[in-house]
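Here is chain A:
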Amino acid sequence: MEALISILFDGLAYAMLLFIISVGLSVTMGLMGFVNLAHGAFAMVGGYVLVTLMTGYGLPFVAALVIAPVIVGIGSIPFERFLYAPLYKAGELDQVLLSIGLVFVTIGVVTFIYGPAPPAIPMPEFLTGQVNLGFREVPTYRFFIILIGCVMMAILWFAFERTLLGAKIRAAVDNRRMAQSVGIDVDRLFVLVFAIGSGLAALGGGLAIEIVGMSPTFAIQYLVFFLIVVAVGGLGSMGGAFVAAIVLGVLDTAGKYLWPDGGAFFIYAATVAILLYRPAGLFGRAS
Partner candidate 1 sequence: MNATVKTDPTAELRNRHRWRPVEALPWLTAFAAFALLPDYAALGTQIIIMIIFALSMDLILGYAGVVSLGHAAYFGAGAYATGMLSALLGWNEPLTGLLAGGLAGGALGLLSGLVLLRYHGLTLLMLTLAFAILLQEAANTAAPVTGGFDGLQGISIDPIFGLFENDLWGHHYYWYSLSILFLVFLVARRIVHSPFGRSLVGVRENVRRMNAIGTPVFGRLVAVYTISAAMAGIAGGLFAQSNAYVTLDVLDFARSGTVLIVLVLGGTGRLYGAFLGGAVYMVLEDELARISPEFWEIGVGLVLIAVVLFFRGGLLGASDALMRLIRGRSPR
Partner candidate 2 sequence: MSAALQLTGLDKHFGALHVTRGVDLTLEAGARHALIGPNGAGKTTLVNLVTGMLTPDAGKVSLNGRDITGLGQAERVRAGIARTFQINQLFRGLSALENVVLALSEREGIARQIWQPAGTNSAILDEAMAILSSLGVGADAGKTISGLPYGRQRLIEIAITLALKPRVLLLDEPAAGVPSVESDVILDVIAGLPSDIAILIIEHDMDVVFRFASRISVLVDGGVLTEGTPDEIARDPEVRAVYLGEESHG
């Protein structure tokens, strides 16, 4: 029983990480239909920017966790304008190739600057050790991540469902041409969504350093999982990404604990099964 709760907890923390990184990808793919395999690279860059902010500029962890996403979010805009925008009407192949190319360049640059070894960052005192939740003691950092994940979900949900901007985004995801014809500036909307998505990915990357570790191969290593969360959850569905991330995170963690030799198998089998049955994802809309 103890082990089960541990697995659940670790799985949830991992799930929140996946969610925070993948939700941006889900919305941008749902909005522009652009297959962006470089999303993991933005997460990775976020992690490394955080490392530099802390080790190079001496910023505390939480402050860096706020600043790094902003830097990456704003920094992603020129990429969107000059590399991605020309390909919105192109086929999947072009988009896949462009984003893979971007990943390679990013990995090469990061390896060149930081080297291939995983970087280390000084964690603040209050996030180490265990925290007492009343009925149980749990690792503080994982609890921290779960908290942030839930807070992010709440903020995003509120912004999506209750604000005018959110309504515009939902309209554009639902039917881009219709949204354009009622006067919504979809292109500008997209830049905003892209920047926020990349920023969130960076946040996830920063959080990931102490949980799964960071390295130049992070962008590709975890890419499959981000894509699975998006595809299984359904393009453009935040709730779908949340649910898919939880399922994936818990299943993967459980698989690794209970069956170290073949645990990963379940994730991919589950993904294939879900996509065969519901090609548009659990919460996606069949076009």
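Remarks
FYI, a residue touches a chain if its C-beta (ideal position, glycine included) is under 8 Å from a C-beta of that chain, and two chains touch if they have at least 3 such contacts; residues count from 1.
Picked so that all candidates are chains of the complex that A comes from, given by their letters.
What you are looking at is a predicted structure, and each value in this text was computed from that prediction instead of being measured.
Chain contacts in this complex place chain A in touch with candidate 1, from the set 1 or 2.
Chain contact summary for the complex, chain A toward candidate 1: residues 29, 35, 83, 86-87, 91-94, 96-98, 100-109, 111-112, 220, 224, 227-228, 231, 235, 261-262, 264-265, 268-269, 271-272, 275-276, 279-280.
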